[in-house]
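Inspection log for the structure reproduced underneath, given as structure tokens.
The other protein chains are all here in position, but one chain of the complex has been omitted.
Up next is subunit A:
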């Protein structure tokens, strides 16, 4: 197993009329070949912006990477010569976007856009590229692919546009795929097919996958590792089977408790109190402190580092053992049983 992508201490800022927004404020994560890293977290916490920085498609200006390293096979993309960088980002990594409609060109047919991947990157002839496009549409299970290749994006339903996006991303068989909510618009049977498809490609090509999603069910199904984000930072990382049973950060705990469950029908859902912070006014200390049930004075002044709570597990909470073990004393770190 080798490290495919390693993001280290990444910072991204947006200059807006209201001042500087620190959208990504020191994010580090790594993905191994053949593995799936799920990135979860609050809406607006910087999950997509981090991905955009990796892919080199940051909206800039106003966005700017102010610090950090993005290493692909150990080589920093941020310092690499432009030409090499483009080659990596064009063919060896690909992204599936959250908003399929704005990622597709509205005035070109879907078949044409898919065929273009092969003609521009592989020099395939028009005719062969066309056939490959239809084949890809078939592979992501778009019904009547041949007939529909000439249709434009707006003629497809939300879910089918998403499948077109996936077809586009896997066309060149990349080593790394970043999928930003790839199945949000899909029904669960198609979602299951798409996730199976991604898993199959992953096995076949030892592809690394970063899966950004809000669906804790999908994460439980497919992820190897999890990174949870809040207000531009990673607040918890863990292997998937550990985090559901015992979260080590109060934000993660709140998220897990917010999932609608049968016994909540007819009652209010649990929701973390308060509002997510504006990226212009992140609270001092721990960014989660105004909403945290465990917060104490220290949390309002001292920013927690990522504590190692067990082998391969980190949490950015001063009182992580309390969260993990539900006690107020500072018990022993867990992890002996791994």
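The rule is simple: a residue touches a chain if its C-beta (ideal position, glycine included) is under 8 Å from a C-beta of that chain, and two chains touch if they have at least 3 such contacts; residues count from 1.
One rule holds in what follows: contacts and distances are computed from a predicted model.
Peer 1: Look at the options "STAS domain-containing protein", "Sorbosone dehydrogenase", "FAD-dependent oxidoreductase" or "Dipeptide ABC transporter ATP-binding protein" and return the one that UniProt uses as the protein name of the missing chain.
Peer 2: "Dipeptide ABC transporter ATP-binding protein"
Peer 1: From the list A:136, A:255, A:294 or A:324, pick the residue that touches the absent chain.
Peer 2: Spelled out, the listed residue whose C-beta touches the missing chain is A:255.
Peer 1: Thinking of the whole complex, not just what is shown, which of A:135, A:173, A:187 or A:200 touches the missing chain?
Peer 2: Here the residue in touch with the unshown chain is A:187.
Peer 1: Which candidate, A:26, A:44 or A:283, sits in contact with the chain we can't see?
Peer 2: A:44
Peer 1: By the contact criterion defined above, which parts of subunit A meet the unshown chain? Give residue numbers in ascending order.
Peer 2: Considering the whole complex, subunit A reaches the absent chain at 14, 16-18, 40-45, 48, 59, 98-99, 101-102, 141, 143-144, 147-148, 150, 155-160, 162, 181, 184-192, 214-221, 240-241, 244-245, 254-256, 258-262, 264-265, 268-272, 275-276, 278.
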